[in-house]
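Just one protein chain is left out here, and the rest sit where they should.
Up next is chain A:
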Amino acid sequence: MRTLIKLELRRNKIQTYVTASLIITITMLCFLYLFAYAPMLEPNDKDMAIFSGYDNLIPLFEALNMAVFCVLSAVMYSKIIIEDYSGKRPVLLFSYPVSRKKIMLAKLSVVCVFTTLSMFLSNIIVFLIFGITEKFIHLVSGKFTLSIMLQVVETTLLMLLITAGAGIAAAGIGFIKKSVPTTIVSAVLIASLLCNVVANTTCSRMAMYIFAMVMLFIGMAFTIILIKSVDAMEVE
């Protein structure tokens, strides 16, 4: 399995996605400052209260970052899975004396591990930079303490599960149609839906945990569907 993962990394340009993750991180840092500064623009506007305080700011920012990384994972799944199994291209992979299931698992692992790692690092880096600058330029009510950082880590871990599940679900839908646009549009729609759900579960941590578990289950179900589909696939 390690060899298969190494081969996937070798024949796909992962550097492109590293650059994309860096750009996302920088952009999302700017968004976090915007979110934090928004209540100061209109102090009397009650709608702006959703950005006030770390309890609101963290889940809202993380939900947005989840949506962005969900789309990034869909782009990766499109390149690494959908394109490789579309048209006549499967002839190449199916000519190897390696289990088709294992090749599919290797591909899913590459994308899943990459997006999980890059999203985790992105969130942590963004909040660390924000936390440091908060010491000098105070934008959010309340202090940026270690417990706030732990809250960031906890929310990030939950969002990672949601992103992984949503990304695989989009890949599964795209795989049925063997279509790159279907994969990416599915990811955008799923991410939009998830953003709304997450935004409404910010008040209950238990609801967030249950939701993350549901998404993990959905991701696992789509993984099984993908593996079974590729094993029975024919190249006409």
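Simple rule for what comes next: contacts are C-beta pairs under 8 Å (C-beta built on N, C-alpha and C of every residue); 3 or more make two chains touch, one makes a residue touch a chain; residues count from 1.
The rule we apply is simple: contacts and distances are computed from a predicted model.
Undergrad: Can you match the unshown chain of the complex to its UniProt protein name from these: "Rod shape-determining protein MreD", "F0F1 ATP synthase subunit epsilon", "histidine kinase" or "ABC-2 type transport system ATP-binding protein"?
TA: "ABC-2 type transport system ATP-binding protein"
Undergrad: Touching the left-out chain: which of A:Thr3, A:Thr27 or A:Asn196?
TA: A:Thr3
Undergrad: So which of A:Ser99, A:Thr133, A:Ser179 or A:Ser229 would be touching the chain we can't see?
TA: Within the whole complex, the residue contacting the unshown chain is A:Ser99.
Undergrad: Just checking the interface: what residues of chain A touch the absent partner chain?
TA: These residues touch the chain not displayed: 3, 7, 10-11, 13, 88-92, 94-99, 232, 234-236.
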